[in-house]
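All protein chains but one are shown in place.
Up next, chain A:
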Amino acid sequence: MKTYIVKIKPLTGFGSPIKGDTLFGHLCWQAFEDSQLFGKSLQELLKDYEENPFIVVSSAFPVVKEKIYLKRPSMPLYKLFKISEKEFIQKRKELKSKNYFAFEIPLKPLNEITYEKINFIEEDSQIRCTINRLTGTTGEAPFTPYTVDKIYFKTKLAIFIGLRQDIAVESFKEALKRVGNYGYGKDATAGYGKFEVEDIKEIQLLASSGNYNALYTLSPSVPKKEEVKDIYFTPFIRFGRFGSIFAKLKNPFKNPVVFADEAAVLIPNEDIKKPYIGMSIQNLSKAIPEAVTQGYSLVLPVEVQDAL
């Protein structure tokens, strides 16, 4: 699998945060609508998704002054900051607010990295209404005005991508461009979630740390039992739903999935040969039994002091 970093420029507010599993869903819809896009139909692309995923996408991370910032690993703070216990107690809240770190190659051991406080999201809300065409006004339900939440990204964003050997990077770029034009996530057709695709560069994720003993995940993932010796993570429960035409089903909801959110740190059982971990998630819905979700995540090798 070849890995890349793609940078995108948000053009409007977003209804949903950009997470790996949702973005994977969007790309699948692009492949479904245009079977020529990746050179194969979606069914063919997903045929061996369990063993050999055709694409693994990460969540989006902020780009500040040309540097990509990643989420602070989901580990106890004392494992990330090299300070005395007394100082740690005094500064606990301040340290807790340092939520990101700059992604550099080679990556320093996790407890030597400088963590910074970064706020790249502004939350806002929009009042919407449906006008009753017969009276020309709003009014009683379903014509009562309602509030819709919206998030604005203040910076450009970076997404890490893994593509199987037979998937052309140009095809991926085109698919992502279409997602950006049509809109990502909630309320895309009403103006949300537009972005522009900027540059895409190849990167060797496995070379990011010379001396690693752990892996840092870049999207919500469900690691396989056999690949993990230990894991630090924040649980993330996805109450997923179908997009496009299936969004209109009476029951468009998928079964909830418990993910280890991005920024999990896992201690692998053996040396890693692939730049990703995790599995394909199935049995998501009785309505559409063939549906799958990305439980894979691209990983960065990292060094953790006193890993176990």
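Note that in this section contacts are C-beta pairs under 8 Å (C-beta built on N, C-alpha and C of every residue); 3 or more make two chains touch, one makes a residue touch a chain; residues count from 1.
We take it that contacts and distances are computed from a predicted model.
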item	value
Identity of the absent chain, which is to be given by its UniProt protein name, from "CRISPR system Cms endoribonuclease Csm3", "Carbohydrate ABC transporter permease", "Tungsten-dependent benzoyl-CoA reductase subunit BamB" or "phosphoenolpyruvate--glycerone phosphotransferase"	"CRISPR system Cms endoribonuclease Csm3"
Residue of A:K93, A:K248, A:K273 or A:K286 touching the missing chain in the full complex	A:K248
Options A:I167, A:A188 or A:L205, residue touching the unrepresented chain	A:A188
Residue among A:T12, A:N213 or A:T234 that touches the chain left out of view	A:T12
Absent-chain contact - pick from A:D124, A:D166, A:D230 or A:E290	A:D124
Positions on chain A where the hidden chain makes contact	11-13, 33-35, 122-128, 130-135, 142-143, 145, 147, 152, 154, 178, 181-183, 187-192, 194, 244-250, 252
